[in-house]
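Here the structure comes first, spelled out in structure tokens, and everything after it is commentary.
The complex appears here minus one protein chain, its other protein chains still in place.
On to subunit A.
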Amino acid sequence: MPNLALWRWRLSTAGIGGVALNASAELKMNLPEPVSPLTAEIFDLHMLTTTVATIIMVVVIALVAIIIFRFRRSKGAVADQSFNDSRFGTWGWMLVPIVVLAIDLSIAGPGAKTLKNVETFEEADLTLKIIGSQWKWTYDYLDQEISFVSNLNNEDLSSPGYLREVDNPVVLPTHKRIRFLHTSSDVLHNWWVPSVAPKKDAIPGYINETWAIIEKEGTYYGQCAELCGTRHAYMPIVVKAVSEQEFTQWVDKQKQQKAQQLAEASAEKEWSKAELMARGESIYNRACAACHQPTGTGIPGVFPALQGSPIATGDPAPHLDIVINGKPGTAMSAWGSQLNDLEIAAVITYERNSWGNDSGDLVQPADVKAAR
């Protein structure tokens, strides 16, 4: 049922909002178009509650309007002191709890049904483990043995993709049941792509689960929805839903790349300074520059400077240690599990020889291996 969700969305949007919502189709005012059965069901639930809410508001506003126009003293209204003793006055207060309870049940029923569906975890075709960290997403395709990091790569205010685009989007097949596992390596995050799946927090020490079957090819956007510190606004998510065939091709390509990188990193090769610096710069800008700044100056009082710091200019051992193991209790995360030996060696070499840091040290993959 490829376009069912779209059809349903159009129908309900037109039905409830009437003129206002239709006239401003460009101005997004409602939840984005759902592309998975679960988000479509939630969308319907949302429209149901919105409808009920609208009706209640119309009734309340109508009552208040009648009161304002009928019972004002300036029009000669006299207070009916016996109203509270009338039959309505004695029993009227029973009316509302009963009516409200009926409305509540009409919402809670479908709500409970959908909730059960949200929490139904059947056998999935594909499992994607998502690790949130400050301030990027790591994706592990557990069945395909692929893993990569995804970072914001559009900070150009004049571009329509400002703060939306990433360097490595998640690629997922359509019409497959996908299990998302959410966890975090440092603080709380939340991987939220509203069209695809409902959100659940990524909590260190926990694994949370959501699922989706994407029914329409396309690119879906989202971002981190749990306050995670300085760069909370800069953790976008891009999901590319492709056909099963394209997905297989993509997986093969990823595997080849990975094998190539591994071979490079584990080759017992001495790398030249120029090679390490070039690789280091791109890794630094991808992984470190968000906090320590592209100029290595950091943000005073928040993120330490690398330029001229004793760690980056003195003995390499503590430098290796802090990059591999992180610094507990701060935003500096452990990169040992996210970067390979060559990448760590390159980025450390870059940090030790840039922005006026002229230690001249070359750190080789072998040193990293030893330090791990």
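As a working rule, a residue touches a chain if its C-beta (ideal position, glycine included) is under 8 Å from a C-beta of that chain, and two chains touch if they have at least 3 such contacts; residues count from 1.
Quick note on the criterion: contacts and distances are computed from a predicted model.
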Name per UniProt, for the chain absent here [options: "cytochrome-c oxidase", "Chemotaxis protein CheA", "Tryptophan synthase alpha chain" or "Allophanate hydrolase subunit 2"]: "cytochrome-c oxidase"
Among A:L188, A:A305, A:I322 or A:A366, residue touching the chain not depicted: A:L188
Touch criterion as defined above, residue of A:L126, A:I203, A:V251 or A:A289 at the omitted chain: A:I203
Missing-partner contacts on subunit A, residue numbers: 27-32, 39, 41-42, 45-46, 49-50, 52-53, 56-57, 60-61, 63-64, 67-68, 71-74, 77-81, 83-84, 89, 92-93, 95-97, 100-101, 103-104, 107-108, 111-112, 114-119, 157, 160-164, 186-188, 190, 192, 194, 198-201, 203-206, 208-209, 221-234, 236, 299, 301-302, 329-331
